[in-house]
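Let me give you the structure first, and then I'll get to my questions.
Excluded from the complex is one protein chain; the other protein chains are retained at their positions.
Let's look at chain A:
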Amino acid sequence: MSRLAQRSGPPAARREGEEDDVCPVCKSSRYLNPNMRFLVNPECYHRIKNKFRKQTFEDIQVEREVDIRRRVAEVFNRREDDFNSLLDYNNYLNDVEDITYNLINKIDLDESERKLASYASRNQQTISLNVQKSLQESQNREARQVLEKEQARIRREAARREEQEEKRDREEGRRDVINMLASSDGDASRIAREGQQAVLKRSKTRQAAIQKQQQALSSDSSNGAPNGGFFIQGLKTKVEPVDEGPYDPFQGFSDKRKYFVQQNRYAWDRLDRLQKDTNWTAGGYDFREFCSRTLCEAFSGLGVFIGEEVTRTDPAFVGSVATVAAAEAGAGSKDIMMEDPF
């Protein structure tokens, strides 16, 4: 019989009622063993003092319900902005809740499971997308919380410092006055008054400085946040623009050949021979360039239908059209009208 007693940590004060907890398996009770810990089986939801996992909720039904909900929530994670209207969203929520309710209360269990599974398989992509989104959101939220906490701490510190300074100023002022009274032989009341005024003046200038500082603090954060814990509500979460990739000056034009694929090597004796001849290669001449040009010339003109072009374009330009078209065809581009002929 395995016994999992909680050895570490002081025994916490217990509320009444827990004393009567008895393990249904070994019949030992909390009265005899105050450190005993009850755990729940996530399959049958029986409370046994044995392995399994820690119980969160007092009500076992709720414990089970939450587990089911976790499963459902992992699949049905549509967001409000996925829907055209609020009504649609609400209807969706209603349907999901129906399925969940059925799963929890074991009504049409098979049917509901089937629904869940089929939705999961059909919408894998959106599900993972929404998971990412909510992950992002929670990260943002955490970051904001950390920021807010930090700012609150700074403000608190500033307030404390301010208080201390004020106190010190006051005391200094008093000391000054006493010193003055002791050393000079002027009118006592006048000296006292002047001393007071000096303190007042100092505190005023300090207050102004602090105010300025606070204004700076509250204005420097984006989103107008921490002016006393205020931040703007209801900002639409920005949709990240789709990644467009690096800038492409040719706007999708590529020099890939359409009609042929150039090989690195062509079995042709003459070419092989020349390639080995230093007279030819010394100048840096690349034979691939030669092949490319030859192939290009061979295929240029394919896919060009002059008859069509003639009827489409202004008769005045007919002459030039063919060449342009040919050049383009030679370049192997799908986009024939890419370039202005002039």
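In this section, a residue touches a chain if its C-beta (ideal position, glycine included) is under 8 Å from a C-beta of that chain, and two chains touch if they have at least 3 such contacts; residues count from 1.
The criterion applied here is as follows: contacts and distances are computed from a predicted model.
Think of the chain that is not pictured: of "Ras-related protein Rab-3", "Agamous-like MADS-box protein AGL36", "DNA 5'-3' helicase" or "Constitutive photomorphogenesis protein 10 isoform X2", UniProt labels it "DNA 5'-3' helicase". One of A:62, A:208 or A:298 touches the chain omitted from the figure, and that residue is A:62.
When you scan A:32, A:87, A:182 or A:261 for touch with the missing chain, the hit is A:87. Contact residues of chain A toward the unshown chain are 12-13, 15, 56-59, 62, 65-66, 69-70, 73, 86-87, 89-98, 101, 104, 138, 141, 145, 152, 155-156, 159, 163, 228-230, 233.
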